[in-house]
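Note that one protein chain is taken out, while the other chains of the complex remain in position.
Now for subunit A:
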């Protein structure tokens, strides 16, 4: 193991730390702008498809990763958003942007309705409630064939690009769908990030870690769970709406239980309850089948996407509990250490009480400092890293 002295130490909140974060954000934005010029149109639309999947995984991660409640019904929320946009735009001539909003609201509402029975249940039983939703949805789509096109599908869902020079060329529609998907993914990431940073986020994790203790501390269990469920569902719904306008064709089979399992696989592979792991995972569940199809069309073998997923998930479960995000974090940790910024007042006060007998006299629990020798900075750093493995 590399010792802390050889690692680059960055103080949290310093100019360097801030600069690196801004540079990272700029790199992502620059990549987003460069891709349309670099990639062939069909590759670009694949990226758009991956962004849409990633969005759904980001939404699922809010509920299942941060919230700790497995959902087996997220394909249904994805489908609900897709069909809301599909039916409203093709059947009623509603503006697609407005249909996105309707989809978000509808999915939030359905998410809240599902959340209430799920509130009284734990673990596997929550999964069963959401499983019911996931199984009912395709059946309902077929049942209301007049509206949804039933099992034949709903055709011609599209979102006309705005009248800008950028979108006017031959590939204008590809660009437009690409930017819609990128914006959607960015929005989903920002929403989850803002929710999870701060008071609300702490309540969500506290409920996941120890529900009784959280409630005793004053966490509003019902309110928190309902908001998490609703937001998660509406992010999946917006992803579905974007899926609808970019694919153009909706069939009930596209929103089966299998899709939910793909979303869950993406979340686990990417890294549950991390912020950008699910984005990686979303890209992976989109591109693994694509690559394996391309590979099998070259050498004529079976499409092995399922096997590839199976192997990856088994490997992750055994070796990489925190997913790709955890792997990247560990690797970065070997070369860089972000030092927490200490408040000015606390450490001095803390040290004072360790050295002044007057205080240790009163606060007896500060005394056991001597049963563990005071470690130097580098020592603390390397034990941290070791524990995080």
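We adopt the following convention: a contact is a pair of C-beta atoms (placed from the backbone, for glycine too) under 8 Å apart; a residue touches a chain by one contact, two chains touch by 3 or more; residues count from 1.
Methods note: contacts and distances are computed from a predicted model.
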Which one, "Protein thiol/disulfide oxidoreductase DsbE", "Cytochrome c oxidase subunit 3", "ABC transporter ATP-binding protein" or "Adenosine 5'-phosphosulfate reductase", is the UniProt name for the chain you do not see?
-> "ABC transporter ATP-binding protein"
Among A:145, A:217 or A:258, which one is in touch with the chain left out?
-> A:217
Which of A:69, A:203 or A:241 touches the missing chain? It is A:203
Residue numbers in subunit A that touch the chain omitted from display | 199, 202-203, 205-206, 208-210, 212-221, 273, 340, 343, 345-347, 349-354, 359, 362-369, 380, 384, 387
